[in-house]
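Up next is chain A:
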Amino acid sequence: MQLPEAEDLLTVLTARIRQGISADTAVVGIHTGGVWLAERLHRDLQLALPLGALDVSFYRDDFGQIGLHPQIRPSDIPFKVEGSHIILVDDVLYTGRTIRAAINELFDYGRPASIRLAALIDRGGRELPIAAQYIGATLDVPPAKMLALEKKADGKLGLSLYDKRQGNE
Partner candidate 1 sequence: MSNNPQLNKSGQLQHLLTTEGLPASILLNILDTAEPFVGVTERDVKKVPLLRGKSIFNLFFEPSTRTRTTFEIAAKRLSADVINLNIAASSQSKGETLLDTVNNLSAMHADMFVVRHAQSGAAHLIAQHVRSDIHVINAGDGRHAHPTQALLDMFTIRRCKRDFHNLRVAIVGDILHSRVARSQIHALTTLGVPEVRVIAPKTLLPAKVERLGVHVYHDMAKGLKDVDVLMMLRLQNERMLSARLPSTEEYFKYYGLTPEKLALAKPDAIVLHPGPMNRGVEIDSVVADGKQSVILPQVTFGIAVRMAVMSILAGS
Partner candidate 2 sequence: MNIAIRNGRVIDPKNSFDRVTDIYIQSGKIASLGAVPPGFEARREINAQGLIVCPGLVDLSARLREPGLEYKATLESEMGAAVAGGVTSLACPPDTDPVLDEPGLVEMLKYRARSRNQTRVYPIGALTRGLKGEWLTEMAELHSAGCVAFGQSDKPLPNNRVLMQAMQYASTFGFCLWLRPQDVNLADGGVAHDGEVATRLGLAAIPVCAETVALSHIILMAKETGARVHLCRISSSEGVAMTRAARKQGLPITCDVAAHHVHLSEMDIGFFDSNCHLVPPLRSLGDRDVLRTGLLDGTIDAICSDHAPVDEDAKLLPFAEAEAGATGLELLLPLTLKWAAETKLPLVAALSKITGEPARILGVEGGHLTPGGDADLCIFDPDHYWTIEASTLKSQGKNTPFLGWELQGKVKYTLINGNVVYVD
């Protein structure tokens, strides 16, 4: 299947977000793809508050089934969450469970004034009442496939499609 160019989508996404930011807006990326996007957004939007990163492994709801993810990175929220306006950034919005975990984790740092959600791709398939304010594109992806953001050698971002069990398509 034909995948859109991630860099093009990011340009669209950046433009959409640009209209909604103010001096007290912070971006927080969700590991791993979300952090790459958040880094770019943070740079391009020239945000004043430092960039945040979340690894939601400790908040996931599938711990009981699959245990702890390997290679957990520390979450890092280097600004005061209390009263801040946060844009949470993820690469692909799907079931909504990761976002649920991320919101829960953010609240353990303090009570933000607002949280908005930005995602490069919305592939539908929601299992929780979660919606994004900013979307690069919507895309129909078969349930058996996994859509992932990757960072190429030149630092450019790209999308790849995988079978849920096997390797690259």
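Quick note on selection: all candidates are chains of the complex that A comes from, given by their letters.
Throughout what follows, a residue touches a chain if its C-beta (ideal position, glycine included) is under 8 Å from a C-beta of that chain, and two chains touch if they have at least 3 such contacts; residues count from 1.
Predicted model only: the values in this text are computed from it and were never measured.
Participant: Check each candidate in turn (1 or 2) and state which touches chain A within the complex.
Facilitator: Among 1 or 2, only candidate 1 touches chain A here.
Participant: Please name which positions on chain A make contact with candidate 1 in the complex.
Facilitator: 55, 57-59, 63, 66-68, 70-76, 104-105, 107-110
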